[in-house]
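Input: one structure, supplied below.
A protein chain is absent from this complex, but the other protein chains hold their places.
Which chain is which? They are A and B, in the order written, and residues in each are numbered from 1.
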Amino acid sequence: MKSSWRRELPFHIMVWPGLLAVLIFSYVPMAGIVIAFEKFIPSKGIFQSPWIGFDNFRFLFEQPDFAQIIRNTVVIAVAKIVAGLVASIGFALLLNELGKAFFKRTIQTLVYLPHFLSWIILGGILIDILSPSEGIVSWALGLIGIDAPFFLGSSSWFPFTLVVSDVWKEFGFGAIVYLAALTSIDPTHYEAAVIDGADRWRQTWHVTLPGIAPIVVLMVTLSLGNVLNAGFDQVFILLSPTVMDTGDIIDTWVYRMGLVNAQYGLATAVGLFKSVISSILIVASFVLASKFANYRVF
Amino acid sequence: MKRLSLGRKLFLTADYLFLTGLAILCLLPLVNVLAISFSSSTAATANLVKFWPIDFNLKSYTYALSKPEFADAYWVSFKRILIGTPVNIVLTLLVAYPLSKDDRLFRWRKYYSWAFIFTMLFSGGLIPWYMTIKTLGLIDTFWALVLPGAVPVFSVILLLNFFRGIPKEIEEAALIDGCSHWRILWRIFLPLSAPAVATITLFALVGHWNSWFDGLILMNKTEHYPLQSYLQTLVISFDLKIMNVKEAELLSQINNRTLKASQIFLAALPIMLTYPFLQKYFMKGIVMGSVKG
Partner (left out) sequence: MTNVSAKKKMTTLASLAFSISLVFVSACSGNNGNGGASEAGPSAVPSASPSASSEAVQAADPFEKYDPPIEVKTVRSTSARFKFLDGESLDNNAWSRAYENELGIKVKNVWTIDEAQYQNKMNVTIASGDLPDLMFVSPTQFQQLLESDQIEDLSAAYDKYASPFLKRIMEQDANGLMKKAATVDGKLMGITGFGSIEQGTAVIWLRTDWLKQANLPEPTTFGDVLKIAEAFAQNHPGAYGIGLNKDLFGGLATIEGIANAYHAYPKIWVKDDSGKLVYGSVQPEMKQTLATLQDMYKRGLIDKEFGVKDGNKIAEDIMNNKIGLLYGQFWHPLWPLQEAMNMNAASGMQWKPYPVLSADDRPASPSTTIPVSGYYVVRKGFEHPEAVVKLANLQLKNAWSEEAQAEIYNTDKDQTPFYLYPTVSMEPPSKNLEAGIAVTEAYRSKDFSKLNEEQKGYYDNVAAYLDNQDIKSFGNALIFGPGGSEMEVLKKYVEGNLMKIGEFYGAPVPTQQMKQATLDKLELETFTKIIVGESSVDEFDSFVEKWNKLGGEQITNEINEWKAAH
């Protein structure tokens, strides 16, 4: 079997530079995860700070609003993931149907622009347009006879507002991957379908969707890694006391803890907690895709 | 196949209209921000500016551009893009290619694969990251902006999936012809994955251009800041709780809103414009027929 080593050697060599980079810049710092189990004091350093075992985690779980925070985080994050995927994929598909290249390119460029606006700016804009008394959205809703709710001030509407505005901001950028996937579909598959008499709808069903399915599954799997990242920047800007019960997420909570004291131990513990959950989900998704769809996500 | 059914025509019209509306919706806030950047500070603070500048002036732009630090920072970011992006892409290609192979052809594949994925999931946080970079002597150097993020694992996974979509026969034919894997990667896989490579290039570009936190923390001197780090410092962050007179004076002089707005444009403009250039790679389909033949 000597020849298989020789055959595989180029593969190993190709991987090694990247592996080295990752070893140095990701694995070495990972040793610092021990901070999650310490009462970290900067002047004592990483390995001399007092060890407190799971106290940071216990502290997190014993928070009176822990359940609320977790629930909010998961609800908002999952809604964003699902809505985001649907919007990006839907947009990519709709755009793909069109013929005029110039139009397509223009639309593509325009819809990916909001990605570059920070929430600091967008937050102010949102507060304005969603104001029940003066906002343009409320005015528009009023035209069709709907009494506009207080989107940003009411607990029941706040998560919805977060999700919709975030999807609007990111769908264009998120669609890039799917647009790439769509152009990678072998045109001969379409030709074959046409020959078989399929109209555009059947083509979409039998060629397009299966064609991008691997990428979709991939993106879903990787998105699971974000199930506890509800979007600090956005929530921080838009959060207000009246919507705390549905809007407060893990990251805003950690932030407020840091206002009183630099809580590296706690922040690292929260990070570790998130990592563990994400890993479990990603591994589960990987295994499911592998077993049931015979598809190796990576 | 030229004759379109009525249903199809209706659908296409609706599609065009819908997407146009969507695009306008996405454009409006940007127009608003642009208008603010050209408006007077008073009008901006009073939030009177909608889609057209009030009291048109170029003060916020001249303020931002007049500082020599701005040119320095632009240059740092430019260098970063020039060096960092190819580094990312090369490493991504190099890692994605072997990882896209079958487990039977590359027996250690899945260990490597998980080794990379793991780094996406776990992190030691700010302090260990900083200390590692410091131990390597990279603090306050240009390479601190390029090396730590050298392997974008997400892009690796993306690319390896695209690689898997390339028919195996092509590779086998090339191997039979005596091609080394290196040639196969650069001469065959790279051109055939143009849309994917364009995508990861865009991600690398945007990532390097937009990143600001690493520049702030890892650089000791402000002359070494990349653009976004520098622009972060232009906006006075203040706590309204306790101010002294001098700070309050500056609040009105350097108005946050017009400055923030022009900051967005100065920084985002180059990157917003690169996408159209990359788009031609998204338009090409893979011409497989000739290869198959």
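As a working rule, contacts are C-beta pairs under 8 Å (C-beta built on N, C-alpha and C of every residue); 3 or more make two chains touch, one makes a residue touch a chain.
Model, not experiment: these values are computed from the prediction.
Undergrad: Write out, one label after another, the shown chains that touch the chain missing from the document.
TA: Output: missing chain touches A, B.
Undergrad: Which residue among A:18, A:114, A:159 or A:174 touches the omitted chain?
TA: A:174
Undergrad: Looking at the full complex, which residue from B:127, B:144, B:192 or B:266 touches the chain that isn't shown here?
TA: Within the whole complex, the residue contacting the unshown chain is B:127.
Undergrad: Just to verify: which one of A:27, A:160, A:236 or A:295 makes contact with the chain not shown?
TA: Hidden-chain contact among the options goes to A:236.
Undergrad: In the whole complex, not just what's shown, which of B:5, B:62 or B:220 touches the removed chain?
TA: The missing chain is touched by B:220.
Undergrad: Mind listing the chain B residues that contact the chain we can't see here?
TA: These residues touch the chain not displayed: 41-42, 45-48, 119-121, 123, 125-127, 129-131, 134, 140, 149, 152-155, 203, 206-207, 213, 216-217, 220-222, 232-252, 254, 256.
Undergrad: Kindly note down the residues of chain A that lie in touch with the hidden chain.
TA: 41-46, 59, 63-65, 84, 88, 124, 127, 131-133, 150, 152-153, 170, 173-174, 177, 219, 222-223, 225-226, 229, 232-233, 236, 238, 240-242, 244-245, 248, 251, 253-264, 267, 271, 274
Note that only the chains that are shown with their structure count from here on.
Undergrad: If you look only at chain B, which of its residues touch chain A in the complex?
TA: 1, 5, 8, 11-12, 15-16, 18-20, 22-27, 29-30, 32-33, 47, 91-92, 94-95, 97-99, 101, 105-109, 112-113, 115-117, 119-129, 131-133, 136, 147-151, 153-154, 156-158, 160-162, 164-165, 180-182, 185, 193, 195-196, 198-199, 202, 210, 260-261, 264, 268, 271-272, 275-276, 279, 282-289, 292
Undergrad: Taking the complex as given, what residues does chain A use to touch chain B?
TA: 4, 7-8, 10-12, 14-15, 17-19, 21-22, 24-33, 35, 40, 42, 46, 91, 94-95, 97-98, 101, 103, 105-114, 116-118, 120-122, 124-125, 128, 168, 172, 176-177, 179-181, 183-188, 194, 199-200, 214-215, 218, 222, 225, 264, 267-268, 271-272, 275, 278-279, 282, 297-298
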